[in-house]
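To start, the structure itself, in structure tokens.
One chain of protein is taken out of this complex; the other chains stay put.
After this line comes chain A, so read on.
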């Protein structure tokens, strides 16, 4: 599999099945929201969404705002509740703000999502590259390249010694090769995340990872 290819599956082109009107600005936005929520690992109290270039100019017409929030609430691009997402977020007590920005960024469909719960804050940058396909380019200021279509594990855990070794040993015991790995944390001893891309589809590793001490959440997607 060639990592340089932006589109790898026939279903990147024929699909997704989704609620209109835009694959990049609605379906892609919902997927960004959902992945960001998975990375954060818990329901945020406050979400600030910064929109750039085409996202900033056309987000209302394309429903980008409702799709991002729908994704943050865990909805898929085909979820008929998407159109009510702002209301649903309000009912759940999540404060949401949208800030269109005029700064130049690398890709025209870019959103920076800043999630807050208590004293914990995380900032994630997602881009929608067309046809509902997305990439995650930055977490808490760390440049990463997380593209969908690759088996990916995201852990949220306490930053204590030995976590990385315990996680990677589960991969090695199951004979699963790790393709890429990113580790970052809020501050020493606080919440940390690991993003692991593997060569094979192994959602069955999730329960084993979740069972580790100090592990708070593990998500898997491909």
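Everything below uses one rule, namely that a residue touches a chain if its C-beta (ideal position, glycine included) is under 8 Å from a C-beta of that chain, and two chains touch if they have at least 3 such contacts; residues count from 1.
Basically, contacts and distances are computed from a predicted model.
Visitor: Determine which name in "Chemotaxis protein CheA", "Leucine/isoleucine/valine transporter permease subunit", "L-serine dehydratase" or "ANTAR domain-containing protein" the UniProt entry assigns to the undisplayed chain of the complex.
Guide: Options "Chemotaxis protein CheA", "Leucine/isoleucine/valine transporter permease subunit", "L-serine dehydratase" or "ANTAR domain-containing protein" considered; the missing chain's recorded name is "L-serine dehydratase".
Visitor: Consider the whole complex, including the chain that is not shown, and state which of A:20, A:162 or A:189 touches that chain.
Guide: Answering carefully, the residue with contact to the hidden chain is A:20.
Visitor: One chain isn't shown here. Among A:35, A:49 or A:129, which residue touches it?
Guide: A:129
Visitor: So that we can see where the missing chain sits, which residues of chain A does it touch?
Guide: Chain A touches the missing chain through residues 1-2, 5-27, 53-54, 57-63, 78, 80, 82-83, 107-109, 128-132, 200-201.
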